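For reference, the structure I am asking about is given below.
Removed: one protein chain of the complex. Kept in place: all other protein chains.
Each chain carries a letter (A, B and C) given by its place in the written order, and its residues are counted from 1.
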Amino acid sequence: MVDPDGTAAATQGEGGGHVTVKTYVNVAIVLAIITALEVATLYIPGIPSSLLVGILLVMSALKFYLVVGFFMHLKYDHQIMRALFVGPLMIAIAIILAVMALFSAFLLLPRSH
Amino acid sequence: MADHAATHAVHDPNIGTTGLDHRKMGMWAFLGSDCMFFGSLIGTYLAYKGKSISGPSPRDVFDIPLTSYSAALLLASSLTMVLALAALQDDRVKVAARWLLATAAMGLHFVLNQVYEFWTFVHHHDLTLSTSLFGSSFFVLTGFHGAHVTGGVVWLLLLVGLAWGGRLDKRDHTKVEIAGLYWHFVDIVWIAIFTVIYLIP
Amino acid sequence: MTEQPSTAARFPKRLDWPLVGLLAALLLLTGACSWVGWNWDTPMTTVNPKSDFGRTTHAIFMLISWWALGIFIAVEGALIYACWRFRERPGAPIPKQVHGHTALEISWTIAFAVILLIIAIPTIRAIFKTQEAPAATALRVDVYGKQWWWEFEYPQHKITTANELHLPAGQTVAFFLNTPDVIHSFWIPQLGGKRDVVPHRVNLITLTPEAPGEYPGQCAEYCGMSHANMRFRVIVHEPAEFEKWVKAQQAPPVESADVLAQQGKTLFAQSRCVGCHSITGISASRIGPDLTHFASRKTFAGSLMTSTPDNLTKWIENPEHMKPGALMPTLGLKGEQSKALAAYLLSLK
Partner (left out) sequence: MATPAAFMPGAKAEVPTFWGVIASWLITVDHKRIGILYGSSAFIFFLIAGIEGLIMRLQLARPDNNIVSAQTFNELFTMHGTTMIFLAIMPMSAAFFNYMIPLLIGARDVAFPRLNALSYWIFLSGGLLLHASFLFNAVPDGGWFGYANLTSSQFSPSHSIDFWMLGLQILGISSMLAGFNFLVTIINMRAPGMTLMRMPVFVWMSFVTQFLIVLAFPAITVALILLMFDRFFGTLFYAPAAGGDPLLWQHLFWIFGHPEVYILILPAMGIVSEVLPTFARKPLFGAPVVIYSGIMIGFFGFGVWSHHMFSVGMGPVADAAFSIATMLIAVPTGVKIFNWLGTLWGGSIRFRTPLYFSLGFIAMFTMGGLSGIMHASPPVDLQQTDTYFVVAHFHYVLFGGSVFGLFSGAYYWWPKITGKMLDERLGTVHFWLMMIGFNVTFFPQHYLGLIGMPRRIYTYAGDLGWTFWNLVSTIGAFTVALSFLVFIGNVIKTARSGQVAGPDPWDGRTLEWSIPSPPPVYNFARVPEVRDRDDLWLQKYGDGHEGAPRPKPAPVTAAEIAAIYMPPTSFWPILLAIAMAVMISGLLISMYQVIVGGLVTLLFMYKFAVEYHRPAGGNRH
């Protein structure tokens, strides 16, 4: 509401300031490759299911990071914005894991099929 | 929300004393909250995974190629979304409108894919909301994601409408950026759903 | 920007310490009166345990209570003392603007954490001790919580009964808790507890009653309209007495030759009663309570009423009136019919 120092203008337009269109395209290419790899992993014959789960989770975490970091500019944004998103995300993940533990869902994961 | 810059060029009421935009900060707070929303839904799905008593199993019904195509669509739409923002920041309004439209179109395609997927589940696999725990938790989780995408498509189309009506230009880049944050978030939720629900056996 | 009315002058200076004293006196008085007026040895007391489970729980309860009492006296005492000691005095200067005292703050944090640790250790031990798997020699009782009564099945003895639970003193009992409808909670306060009865999940609670006697129990999880009426009685016997009870329950029901009772038997067999209730030799449905040895039980309908001919007649004529929401329908039996049925049931020793 009040901007005595006129700092607002300085921080505006940061969205394009750090990331160029070229970066966007490169990120998109990497995302496409990871997605292809993810699906491909599924068809590796005889892959142990715990390894498969691990690989898939790592790859999707990477995709998640790329989209949030570059497309959503969080990598370059103010730390307040980062805290507003990353904190809740961590709580959400912790709660998913706790609920899975309470419902013995981990026991089911590696065994099925 | 409101943009009063036109009449009060000195004090933009959307900029706080930290120099950050209220609306953008509000959107990030909302996305943090939405993490908990989808977290609870995904937690429910995983808690019930493999506990259905009857009905088809996920392996029986999932069409991985179709879903991979949908996932790629959303990722591509994230790219067009940032391109739209970049164009608007350069004040190329028409280009931005085109990219926004492309984003909305891919979003719509994603939703139609989902409708088709649901239709095949119901008609070819006899999997409905009330078939089994899998049916209930799958449809509700992916359905709420689909609803988020649909909301995003409406939002993007309204922005396109503003642009075509000459009411969107460089000054409104924050509005497009916020719509973009929402859109990318919907994309990352799908990244999580795609891996955790579709790919992990 | 700021106007400063002399606020201190605007309020009459009141003597406030009498009020503080009044509070202290009130607390003391309430405490003292209450102590006299509090009888801890009531039928559903939780602080007079009669089982190993109850004693384990109670020991931790007392431990925490003493610590809590100590902290309570310290905090409330400090509060009252500070209010009295540091009350505003006329002409007093502005107090020193103290912002904190790091060492003091760290030390009370640590002290508080240590007290909690003292409580945590026996707690964790008790959690694991009370949830050990029962020995194979334990008496098994399958408990079914139903809206709004209790069914008890002894699979080792092939007995099914309702609302009255008979146990031998000194023997470990494993209660397997089930329900066909909603969540209930199985609770016998004097023997320790409680454990929720959750649909589609068999919960377990193991305890060893130590003293013969009669202990009331009650459903402790809100389960609908007549939740308050979902009570039961636990009768702990000397082992020999328990054996006698088992024998009596296993035997077929003793029927009376009384004409009214015989009429009642015919009525029972011909009416809708058999759709829900079982009496050995006549019917075998598990929806309502097993009535084979109905007259061996002192109470009925969620242990709500004593088994007298009068109560039973009223119940048969209009269950809903006696127990709101009762799932037993009004059968339209009246006058002689309901009296006959009551006489029959009361003959089933």
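Criterion: a contact is a pair of C-beta atoms (placed from the backbone, for glycine too) under 8 Å apart; a residue touches a chain by one contact, two chains touch by 3 or more.
Model, not experiment: these values are computed from the prediction.
Hidden chain, full complex: it touches shown chains A, B, C. Residue C:Thr46 is the one among C:Thr46, C:Ser271, C:Ser296 or C:Asn311 that touches the chain not shown. Residues 1-9, 11, 13, 16-18, 20, 22, 25-26, 29-30, 32-34, 36-37, 39-41, 44, 47-48, 51-54, 129-130, 132-133, 135-137, 139-140, 144, 154, 158, 162, 165-167, 169, 171 of chain B touch the missing chain (whole complex, contact as defined above). If you put the missing chain back, the residues of chain C touching it would be 1-5, 7-8, 10-11, 14, 16, 19, 22-23, 26-27, 30, 34, 37-40, 42-47, 54, 56-57, 60-61, 64-65, 68, 71-72, 75-76, 78-79, 82-83, 86-89, 92-102, 104-105, 108-109, 112-113, 116, 119-120, 123-124, 126-128, 130-131, 181-183, 185, 187, 189, 192-196, 198-201, 203-204, 216, 218-229, 324-325. Listed for chain A, the residues touching the missing chain in the whole complex are 1-2, 4, 80, 84, 88, 91, 94-95, 98-99, 101-103.
The rule is short, and it goes like this: only the chains that are shown with their structure count from here on.
In terms of which chains touch, the assembly is arranged in some other way, matching none of the line, ring, star or all-to-all patterns. Separation between the centroids of chain A and chain B, computed from CA atoms only, is 14 Å.
Computed from the mean C-alpha positions, the centre of chain B lies at a distance of 50 Å from the centre of chain C. On the side of chain B, the complex with chain A involves touching residues 11-13, 15-21, 24-25, 28-29, 31-33, 35-36, 38-40, 42-44, 46-51, 59, 64-65, 68, 71-72, 75-76, 78-79, 81-83, 85-86, 89-90, 173-174, 177, 180-181, 184-185, 187-188, 191-192, 194-196, 199-201. Within the complex formed with chain B, the residues of chain A that make contact are 1-5, 7-8, 10-13, 15-16, 19, 21, 24-25, 27-28, 31-32, 35, 38-39, 41-42, 49, 52-53, 56-57, 59-60, 63-64, 67-68, 71-72, 78, 80-81, 84-85, 87-89, 91-93, 95-96, 99-100, 102-103, 105, 108-109, 112-113.
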